[in-house]
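Report on the structure given below.
Of the protein chains in this complex, all but one are displayed in their positions.
Let's turn to chain A:
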Amino acid sequence: MSDFFGFNTVMPGRQGGRIALNLEEQQELDRQVQKYALETGEDFEIYDYGETYDNLADDLEETRDDLNDETFGTDFDFAKNTHQVAPALKKEEELYIKQSDHSDLGGNGGFAVHDPVFGQGTFALSRPAGFGGNQPSLEEIEAQLSRTAGAQPHMQMQQERKMMSLEEVEAALMNINGGRPIHSEAMIAEQQAKQARLEQRRAERQAKQADIAKHNGLMTQSDKDFINRIQISQLVTDDPYADDFYCQVYTALRNRHLQQMGIPGNMMDPEGNQGDSRRRGGNGRTEQRMQQQVQRIVSDAKRNPKRTNVTVEGALGKIAVNSVLNPRQLLQVSKRGSYTESSGPNSPKPPSPGPVSTKSHTVLGWIENVYTYVLALEQKRRQQPPPPRMGEEEIAGEAIRRWNEEYGVLARKMWNELRITVPIGIVHPHPFISILNYSKGKKVIPRVLRHLLPEQTLTLLTMLVANFESLNVCKSEVYADVQGNQEIELFMNTIVPPLLGFVSEAPFRIVVGLLALFIERNNMIWVARSKPGLAFLTLFLSRAEILKQGQGNYPIPEDREVNQWNELYHRLFNQLQTHFSALFMPKATMAEDVHVWRFLAAMAVGATVDQQHVLVTEVREQVLENVIAAQTTRMSPEKAAQRIGNVNLFLHALGLDASQVSVPSM
């Protein structure tokens, strides 16, 4: 009977009477069986169908049914009859169970359960009740008593029960319980209540677990790995600096900072040789593994790139595939205009040689271009190829050369963008000065200087000095203006320190040249009234002094150069004469004037006796005022000390001290 109205009735895999499963299916089946066995507590081991099937079904006689209709008639409905008799059958079964119930001890035996597989009405005779260890209920004890007492008439038994003394009852109970003491009724009830509650809770927990476990095993391990791989591939990237820039650099900076302060940082990036290998070992290995996994995923993805839009054959258009990084556009706006450059919409335009406008957005555009190049250069620095190992110089040398070339190209572009080489006089203010007038421009200078050659730095400094007075921080009426003050402070913090470093390494003739340019092209009186101006003057003067005395790492300058210097000094002095006291801030403002004292000290060191005389005379008022103010105790001791210190900056340069100042009696 392998064909039932055209339907193939051969069971899948049925060959020669045995159901053949391949290894995987067999294992899966075993797993399911074991799991079910655990849940139901049944011992399925005994059902060993694989080996115990006896092929008897093959011996079933399925033929010779031809005369059935004649024998039984055609109008007897077997199924319906069975259905009618079913309740009676069921009742008989229940009666049978009840009888077997009574014949056993204390509720032991089978009972009707709703077995999940075999349906209602199955009898799991093998399942034991929780008899061991529980206190038997009172009825059960009576039942046992009646049995042990023998088969007596019901009434007599009851009377006897009443007449039994407490001891006899206890003795009987102890017999049954094997010598264990009986607690009072109250405690029994209490214990039973507790147990009932525990049972209930356990049942609840089991029900919940079963509920959840209903869906166990839906995914195989490979399914879970697949999903994990997809999720990880979205998160972790091949080039962390490109996609995760802020986080990487922030943690790197913080670790460097913490290390500088002596606190052991948690190194995220592998950096050379750190001695903390013990702690890193554990973390490092898992991170390494994740890294390898990610690299594998990324390289796989690179081999088969996922397209951002899909076109199906015969369809009338493209379907855009969206991901987190390529989100669905809510509005689509096309960019106006076309692009004449081949390098794309975001690359900066080269500086035009003609008349340059100094409109703000143009200048800001230049600054942003500078930032672009600075960022690119810093990125290049991070990707610096390692120095060649022994024997690999050829290959490594090629990479290094290429890197140097690319770096050089970027650095040149950045230099051009700064507009330092634009000739003076075409536009006022000079484009470079316009850049420096913005705080964004000031902030980028220290980073720019790291990528400049020394001669470029000198050119930058020269340009700055030549056009100094057009700087916006060079105005002298800014003391009351908060924002102006902020710009001045920013200038002092960003531009002065790196250039100070540069000048401190410069030879004598350079310093002379710079000061000459400074004096020639700027109104000294105007410049000297600003903090930045004074800072630069002080810088040049002090450096020259150091070099003159041979304390720099250069030989003592020749006489010719020294004469040049002296000439310059005199020019400067003459210009500033009679204006020295005006350098100080107006009394009303509480501004700091330590930089003025420093400048005066620098001037005093290079001054002749006459010039020193002039200096003292001009600032005498200020000196006295500070000393008097410091000596009267109206201010805090720190402030007083600060005042004295300031004055001493100047006085020591003259060979004097504040203590020598005699306060004129009023």
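As a working rule, contacts are C-beta pairs under 8 Å (C-beta built on N, C-alpha and C of every residue); 3 or more make two chains touch, one makes a residue touch a chain; residues count from 1.
The rule is simple: contacts and distances are computed from a predicted model.
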| request: Given the choices "LSM complex subunit LSm2", "Cytochrome b-c1 complex subunit 7", "CCZ1/INTU/HSP4 first Longin domain-containing protein" or "Asparagine synthetase [glutamine-hydrolyzing]", state the protein name listed in UniProt for the chain not shown. | output: "LSM complex subunit LSm2"
| request: Write down which of A:332, A:553, A:636 or A:660 is the residue touching the left-out chain. | output: A:332
| remark: Among listed residues A:89, A:227, A:253 or A:426, the absent chain is touched only by A:253
| field | Positions on chain A contacted by the hidden chain, ascending | value | 233-235, 237-238, 242-251, 253, 298, 301-302, 305-306, 308, 323-327, 329-339, 345-346, 368, 371-372, 375, 443
